[in-house]
Each structure stands twice: as structure tokens, then as C-alpha cells.
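Left out: one protein chain. Kept in place: all the others.
So, chain A:
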Amino acid sequence: MHEIIFYLTSAIAVIAAGAILIVRHPVHAAIYLIVSLLALALLFFLLGAPLLAALQVMLYAGAIMVLFLFLIMMMNLRTGQNRPLSLPAGWVPAALLALFLWLELLLLLTRSPSEKVGDVTTIGPKAVGNALFGPYLLVVEAVAVLLLAALVAVLYLSRRRQK
């Protein structure tokens, strides 16, 4: 039961990510991306990371995709402006090589001996918080500086142009 849901959800995530490659309108691509992100949140939950599943829904599918949709709305694109996927000439050999490489990787992963398969070990928010604010406190500080830098950059770039 657990495995069936996992593989079904991963199929949804992969198909939705592949649909981004072929749709025409940016809003449709954004919707497919949201579906893929939500499926990935379910995958995180099934793997035993409930905190990250919640953060995935809140941060990615909530905040970041709202930014995307807001920008698409502001740009007000018509479908005439985005032509459908026009593949450059000679893409078939490169795609075949990439597919071959992925199949090779798949073969390598299935041939290697799989270790013991036990139950799902859930790592709850408490353990994550202990790790985050214990040995990785420096990372939190670095992220704080990075977010401040991004804020300054966005304010600088979005200032009104001087005529």
C-alpha cells in the first residue's frame, strides 16, 4: 500500500514536470509545476520527513508560485507571444545519449545490492530543529545574510528609473 502510493505519486511528479516541457502558456506551466511540487511534498511525507512536506507546501507551492503567477499576471502574456516548443536541429542524438545515460544509471542502481529494508523512520521537527540550531547554526546565519542581500538587490533593481 505504502509503495503503491509512493510510485503513483512519483509518476505524477515526473509527468507534471514533463508537461512543463510541452505546454504553451506560462500559466499552464505554473499549474503543472504546482502539481509537481505538491506531489513531491507527498513524497517527502512518505519518506518520513513531515516537517519538510509542510515547508514544501508552504514555501514552494505557496509563496514562490504566487510570485510566479504574479509576474505572469503583470506581464500579461498572450499565447501568440510564446511559440510552442521548437526543437533545435540535431536534438535527437543528444536526447538519445541522455536517455541512454539515465538507463545506465537505472541499471547501476538496480544491480547494486539493496540494503536492509525496514520500516519508515520518521525524523520529526524536533530532531531537525536540534540539528539546524545546533551544529548548523552558521548555515542559518549565512541564510539570513543571503536573504538580506536578496532584499537589497530587489529594492535596488526595482527602483524607478531616472529619466
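Throughout what follows, contacts are C-beta pairs under 8 Å (C-beta built on N, C-alpha and C of every residue); 3 or more make two chains touch, one makes a residue touch a chain; residues count from 1.
Here, contacts and distances are computed from a predicted model.
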Response to the item:
Per UniProt record, missing subunit out of "Fumarate reductase", "Phosphonate ABC transporter, permease protein PhnE", "NADH-quinone oxidoreductase subunit K" or "Xanthine dehydrogenase family protein molybdopterin-binding subunit" is "NADH-quinone oxidoreductase subunit K"
Worksheet entry | Residues in chain A touching the chain absent from view | 2-3, 6-7, 10, 13-14, 17-18, 20-21, 26, 29-30, 33, 36-37, 40, 43-44, 46-49, 51-52, 55-56, 59-60, 63-64, 67-68, 71-72, 74-75, 77, 81-82, 85-88, 91, 95, 98, 102, 105-106, 109-110, 112, 114-115, 117-121, 123, 127-128, 130-132, 136, 139, 143, 146-147, 149-150, 153-154, 157-158
